[in-house]
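Everything below concerns the one structure shown next.
Omission of a single protein chain aside, the complex is shown with its protein chains in their original locations.
Right after this comes chain A.
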Amino acid sequence: MGATVLLSCLFPVPPSVLAGPDPNMKLLQDIVPSADNNIDTKFLVLDKDKTTLEGQHKVCLALVGDDTAAVHVQFWGDECDAFNPSDIIRLRNGIFSYHHGNLVLRGGKRGKLEKIGEFTMTYVETPNMSEIHWIPDPNNPKNYIQDSVISPVSRIFPPLE
């Protein structure tokens, strides 16, 4: 026995890295407005607005992004305090839909947001999926398709100069 430094100790791999990519995870550029709670994705929180009350519940709007796109997320209840800029969040069974006139991604009643990391993710701010005008698909009116870009970046959270 002695003072041999274990190699695994000198060059440890964070446990989160050991988990492989999840095939069901969507990139933000691929999310489409829908009435279903079926979006699994992962993103970085870029900015957060003030928390307000909607009825008795706290709500808070945030800008999030991944390598492909950005989008507005609405936090609800405890999520408003739990999540902050630079947090990496995993969303399961999320919904991307119009809520009081704003197109937002959120957990909704059946979805769940969890903090799974911090800082170690890159992002883009364009396109912003909430700043796109969507119209029903003429071939399949249940689905939405992109009509036009309202703004290339978030109008609520303008990029840093």
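Rule of thumb we're sticking to: a contact is a pair of C-beta atoms (placed from the backbone, for glycine too) under 8 Å apart; a residue touches a chain by one contact, two chains touch by 3 or more; residues count from 1.
Just so we're on the same page, contacts and distances are computed from a predicted model.
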Protein name as given in UniProt for the chain not displayed, "Integrator complex subunit 3 N-terminal domain-containing protein", "Small ribosomal subunit protein mS29", "Glycine cleavage system H protein" or "Ferritin": "Integrator complex subunit 3 N-terminal domain-containing protein"
Which residue of A:T52, A:N102, A:T120 or A:N143 touches the chain not shown here: A:T120
Chain A residues touching the omitted chain (full complex): 1-6, 8-10, 12, 14-16, 46, 78-79, 81-83, 85-86, 113-116, 118-120, 122, 160
